[in-house]
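Here the complex is missing one protein chain, while the rest keep their positions.
Residue numbering begins at 1 within each chain, and the chains themselves are lettered A, B, C, D and E in the order written.
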Amino acid sequence: MSTDTPISRFPVADPAGLPADLAERYADVQERSGFLPNVFAALAWRPDEARAFFAMHDALMDKDTPGLSTGERELIVVATSAANGCAYCVVAHGAIARIRMRDPNLADLVAVDWRKAPLDDRQRTVLDVAVRLATDPAAVTPEDLDRLRAHGLTEDDVWDVGAITAFFALSNRLAHFAAIPPNPEFHLLGRLPR
Amino acid sequence: MSTDTPISRFPVADPAGLPADLAERYADVQERSGFLPNVFAALAWRPDEARAFFAMHDALMDKDTPGLSTGERELIVVATSAANGCAYCVVAHGAIARIRMRDPNLADLVAVDWRKAPLDDRQRTVLDVAVRLATDPAAVTPEDLDRLRAHGLTEDDVWDVGAITAFFALSNRLAHFAAIPPNPEFHLLGRLPR
Amino acid sequence: MSTDTPISRFPVADPAGLPADLAERYADVQERSGFLPNVFAALAWRPDEARAFFAMHDALMDKDTPGLSTGERELIVVATSAANGCAYCVVAHGAIARIRMRDPNLADLVAVDWRKAPLDDRQRTVLDVAVRLATDPAAVTPEDLDRLRAHGLTEDDVWDVGAITAFFALSNRLAHFAAIPPNPEFHLLGRLPR
Amino acid sequence: MSTDTPISRFPVADPAGLPADLAERYADVQERSGFLPNVFAALAWRPDEARAFFAMHDALMDKDTPGLSTGERELIVVATSAANGCAYCVVAHGAIARIRMRDPNLADLVAVDWRKAPLDDRQRTVLDVAVRLATDPAAVTPEDLDRLRAHGLTEDDVWDVGAITAFFALSNRLAHFAAIPPNPEFHLLGRLPR
Amino acid sequence: MSTDTPISRFPVADPAGLPADLAERYADVQERSGFLPNVFAALAWRPDEARAFFAMHDALMDKDTPGLSTGERELIVVATSAANGCAYCVVAHGAIARIRMRDPNLADLVAVDWRKAPLDDRQRTVLDVAVRLATDPAAVTPEDLDRLRAHGLTEDDVWDVGAITAFFALSNRLAHFAAIPPNPEFHLLGRLPR
Partner (left out) sequence: MSTDTPISRFPVADPAGLPADLAERYADVQERSGFLPNVFAALAWRPDEARAFFAMHDALMDKDTPGLSTGERELIVVATSAANGCAYCVVAHGAIARIRMRDPNLADLVAVDWRKAPLDDRQRTVLDVAVRLATDPAAVTPEDLDRLRAHGLTEDDVWDVGAITAFFALSNRLAHFAAIPPNPEFHLLGRLPR
C-alpha cells in the first residue's frame, strides 16, 4: 500500500541529470544500499542544497569516537526525529541504528520512549540533551554540556551532539514539508541475524 | 541487551498461582503466542485487576465490523500509545497490527506520524478522533462523532473508537508506571511473508 | 438547567434489561445513593464493559490502608480528572472525597490547584506523582515511586496510586467521549454537617 | 484544616490603618458578605494598588447589560481563573456566579469543562473567546470579536469580555504569587435555596 | 507601513473630552514623550479603567530600590510581555528599558531569550520567577520567593516582581484584544548615545 505514496510533494528530478560529483554520490549510495533512499530523490531537483545537505551529513554522522559511536549518532537521530514525528528519519535511521548498534530492537524502543530504553548513563545523557535541544532549544544550559563532558565526551563530541540534533531539525522539517516517505526496504533492515 | 530489563517495577507473581479462570487464559495466550506477553506477567500479582483488564480488552479488541476491523482497532492502539510514548503498547500492538492488517510497514508509519501514513479517509478520521481523545480529551466535539458516523461507523463502532482509546489511556499509564518492556519477540512478528 | 442535559451521546439502556449480576449492582448503588449515577446509566448498553469497569473500580477504590486512605484515593481521582477537564469525575468524586475525607472544602481546592491545597507531605507527593502520570506519563521516574515509598506507602499502595490514575484516565475519556454530565445531586453531597 | 492556611505570603495589614476611602469600602464588603474576602486583606498593605484594583474590578463587574449580565461576567472569571488554576478566584467567584446566575451547579461545571456546560450559544462564544485570551492571547483574532458582536454584544460588552479576562489574568497571578486561599465561607454560598 | 495600523479595534476617544485628572496626565505624558503612547489613546473611551490602569502602573513602575531598579522593572515587562507575544509592550517598554538601563541592546536580548542575556544572578532570578508567573502561574513556589529574598530583595521588592508581572498580564491581554500597535517612535528611542 505504502509503495504508491509519491516520493515528494515537489518535482522529483532524474538523478541522471545531476552534476558529476552528486551523480557519483547517488550512484554510490544506490549501489551500497541496493536502492536510492527517497531523501536523495527528493533533493535532486536542488543540487546546491543536496550537495550541502550531504556534506553536512557526512561531516557529522560518519565519525566513530570513544565518546560518541556511529551507532549512538544514529540513536540521536532516531530520538530527536521521533520527537518531531518524522517517519522518514525514524524509519531510515532506525534501520542504520540497528545495523551500527548491532541490536535489532533498541532503535524501536528509543523511537517511542528513549527514557526507558536499555541505555547506559552516557547514552541516556546524550539523548536527554539532544531531545531537549530538539524540542525546547532555549532550555539547554551550560550544565547540560558539562554533563556530557563528565561522561567523557570531548569538545568535538559535545558539539556533534548539538550539531547532529540541529541537522536533523532541518532534515525532519524538509521531510515533513515535502512529505517524503521512507523506502519500504528500510523497515526490515538490520532486524534479522546475518 | 533489552532482555535484561525487568518485567515490572512491582512484584511479578508466578502465573501458576493464579485463580483457575486466569490461569487458563494465561496458558492459552502463552500457547498461541509462544511466549507470555509481559503485561500478563506484570498484572499477575493483582488477579482482580488482571481479570477486569483482559475482560475489557476482549470486549473491545476482538470484534471485526465493516466500520472498524480488528486491524484498525490495533492501529488506534498504535497511534494513541505512540502519542503517550508507551513502548510496550506500540511494539506489542504494532506486531498485532502488522498481522491483522497484513501489512508489514503500516504500523511503523502510524506510530511516528499517522497523519502522513497511507490510510483511507475513514481510517484517517478514526485516528484523528482517537488521538484527540487521547491527548486533549475535553476537545472532542459532537461533530467529531458525526464525522465517524458519516464514514459508516455504527453507534457501536463509534463508541469502540472512544472506548479503545480510553482503555489504552489506562494501559499506557500502567505500562509506564510499572516500566513494562515489550517482549523481544514482538519486534519481528508480522514483518516477514508467511 | 443542567437537568435537561442528556445522560450520554450514545443509547442509554434500561437497567431492567441488565444481566442479573449487574442488575443487582445497579440496584444496590441506586438504593445507597438515592439516585443512579449517570456513568452507570451510560454504560448499561455495554454490559461486558460495565462489568469490567466496575470490577476495576472496586479493586482500586474501596481499600483503606495506612498509606492510602479511601478519601485520599478519591483525591487522586479529583486531581487527575481536573487535569483532564472531566466534569463528571470531578463533581461526582469530589462529593465522595468530601464525605470520605470529612472535609467540605478540600476537594474544591484540590480540583483547581492541588499544589496549594492544605495537604500533608505524603498527600502532596501522592498527587504530584499521580498528576504527572495523568498528564505526562513518560515522565514518571523510578525516583517518583521511591518518593512514595519513603512516605510509607507499601508496594500495593504505590501500585494503587498508578492504577487509580490509569483507571480514571480511562474513565475521564469515556465521560468526555459520551459527554456524561454529573447528576445534580452530587454538587451538594458532603457539604453540610450531618 | 484549610482555616489554618495563612492569608498571604506577604504582610497582612490591619484594615483599621487604611486610608478613609478604602476603610469605608472594606467595612462595606465585610458588612454585606459577613466576612472580609481574603483578597481584601492581602492587598491592605498596598493601599494604592488596592484602590486601583477595586476600582478596575467595579468598572467591569457590576454592569448588567443585555449582552453580558453580571452573572455571565462572573462565569468569565470562573472559566479563565480555572484555566489559570487559581483556587481563590474559582471558589470566590464561583460563589458569586451561583448567586447571580441563580443556578447552584453551573459554576462548578464551567470551572472544570466550560465546553460541555449547559450554556447557550452566546454564553459559549463569550467563554470561548475569553479562555483563548486568557491562555493564548496572541491567538485572538478580529473574527473572534465579530463572533461576539454577532451574538448581540455591544462594543462596550465586547471590550468587557476582554477587559474582565485581562483583569483576572492580573488577579489570578497576584493570588498565586501571594498564595491567597479562598475564605471557607465561599464554598457553600449560593448552593442552598433561599 | 505600520503608521496606517489603527490604534485600536474599539472606539478611540478624543483625549480632550477626558475628566480633568486624566486630561492632565495625558497632556503630561504627551509633553514629556513628544507623542501620546497608543495605550493612552486606546483607553480614553473608558476613563474609570484608564484611571485605575495608570494608577496601578505608577504604583509599581516608578520606584527605584536597591533590590529592583526602575530599569529592572522594565526588563520584567519586556521578558513577560515577550512570553505573551505582546508587540506593544515589548516595543514600548523595550524603549524605556534601554533608557533606564542605559544599555542600547540589552532589552532586545531579553525580549528573545532572557536566559542567555548578559544579566547578573539577581536579575536572572527576577526574570526566572517573573516569566514562570506569567506563563505557568500555579507553578510558582514559596522557594521561588525565597530565592528572590536571598538576592537581597525586600518584601516590597518581591511583591513588586509578582505585581508587575500580574499587571502586564492584564496589559498584554488588553493590547492583544484591542490590537494596539506600538507607536513608531518607540523603536528608535534609547538606541543612540545622547
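Just so it is clear, a contact is a pair of C-beta atoms (placed from the backbone, for glycine too) under 8 Å apart; a residue touches a chain by one contact, two chains touch by 3 or more.
What you see is a predicted model; the values in this text were computed from it and never measured.
Q: Of the residues B:D113, B:D144 or B:D157, I need the one that contacts the missing chain.
A: Missing-chain contact among the listed residues: B:D113.
Q: Which of E:L18, E:L43, E:V90 or E:A163 sits in contact with the chain that's absent?
A: With E:L18, E:L43, E:V90 or E:A163 as choices, the missing chain is touched by E:V90.
Q: If the missing chain were put back, which residues of subunit E would it touch?
A: The missing chain touches subunit E at positions 1-2, 4-5, 82, 85-87, 90-91, 103-106, 108-109, 111-113, 116-118, 176, 179, 181-182, 184, 187-188, 191-192.
Q: Footprint of the hidden chain on subunit A, which residues?
A: Counting only subunit A, the missing chain is touched by 9-11, 46, 48-49, 51-53, 55-56, 58-60, 84-86, 133-134, 137-138, 140, 142, 145, 155, 158-159, 162-163, 165-167, 169-174, 176-179.
Rule of thumb we're sticking to: only the chains that are shown with their structure count from here on.
Q: Over half of the interface residue numbers used by both subunit A and subunit B, so same, or under half, so different?
A: Result for this pair: same.
Q: Quick one: how far do you have to rotate subunit A to sit on subunit E, C-alpha fit, nearest 5 degrees?
A: 120
Q: Centroid from C-alpha atoms only, then distance subunit A to subunit C, rounded to Å. What do you get?
A: So the centroids are 44 Å from each other.
Q: Which integer distance in Å separates the CA centroid of subunit C from that of subunit D?
A: 28
Q: State, to the nearest whole Å, the distance from the C-alpha centre of subunit A to the C-alpha centre of subunit D.
A: 51
Q: Show the residues in subunit C shared as contacts by 2 or more other chains, in ascending order.
A: 85-86, 113, 116, 138, 176, 179
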